[in-house]
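Every protein chain of the complex appears in place save one, which is left out.
Let's turn to chain A:
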Amino acid sequence: MFARGLKRKSAEDAEDADGGVAGVPAAPSYTLQRQSLLDMSLVKLQLCHMLVEPNLCRSVLIANTVRQIQEEMTQDGTWRVVAPQAAGRAPLDRLVSTEILCRSGREQEGEGDGPLPDPAPGQAPRRPQSSPWGLDGSREGRGGFQKSLDHIFETLENKTPGSVEELFSDVDSSYYDLDAVLTGMVGGTPSGPGLPAFAPAAAASPSSTCRSDLGELEHAVEILVET
């Protein structure tokens, strides 16, 4: 389902994460499983067959699952708290889903550099952990997340060609051409938990890097569309 490089990285992640993070049970850890479930669900929500109307029941069930995970993560406090090591080696599938949702969420809100993922892992420890990622961050994160869920539902409800194509083009290219997109992103590996990435970036620098990442993504889309 994911690119080969991705899988290998995940395996390394799991091993290192288990060794590195104290108190986490033996692989696969619950949080990791939960996170991958969350990402899978988000991809499923977006990956509708756009020619035929998507199944509303299925979408509602997946969305409820995502909400459930989100609630649990909020209760756990893992919503915003992420150990730097684990953040640095975040599975790249998380990258995909946040990129997709980032983009659509951004378009929706019309912000230039709204919710954007963080840049290279090396920079992760520099990312401020306290107040910007604190209460405001999580609230924003939830708001951004909720907005993207709503966006999905609205899209399902009334298909405006613009939003649908845009959603579809993102997912289509990203999903099927992960290698191209991911290798194209120079040092663009975002860190941090998927959803809190929605919080407005504390630093201005991530935005420029991300813009270049998104530029790469657009480039990849263009190539695919032309072919």
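In this text, a contact is a pair of C-beta atoms (placed from the backbone, for glycine too) under 8 Å apart; a residue touches a chain by one contact, two chains touch by 3 or more; residues count from 1.
FYI, contacts and distances are computed from a predicted model.
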Worksheet entry | Missing subunit (named according to UniProt) among the choices "NEDD8-activating enzyme E1 catalytic subunit", "Serine/threonine-protein phosphatase 2A 55 kDa regulatory subunit B", "Necdin" or "Proteasome maturation protein" | "Serine/threonine-protein phosphatase 2A 55 kDa regulatory subunit B"
Worksheet item: Which chain A residues would touch the chain omitted from the figure, given the whole complex?
Response: 1, 33-34, 37, 40, 44, 51-53, 55-58, 60-61, 63-65, 68-69, 146, 149-150, 153-154, 157-159, 161, 164
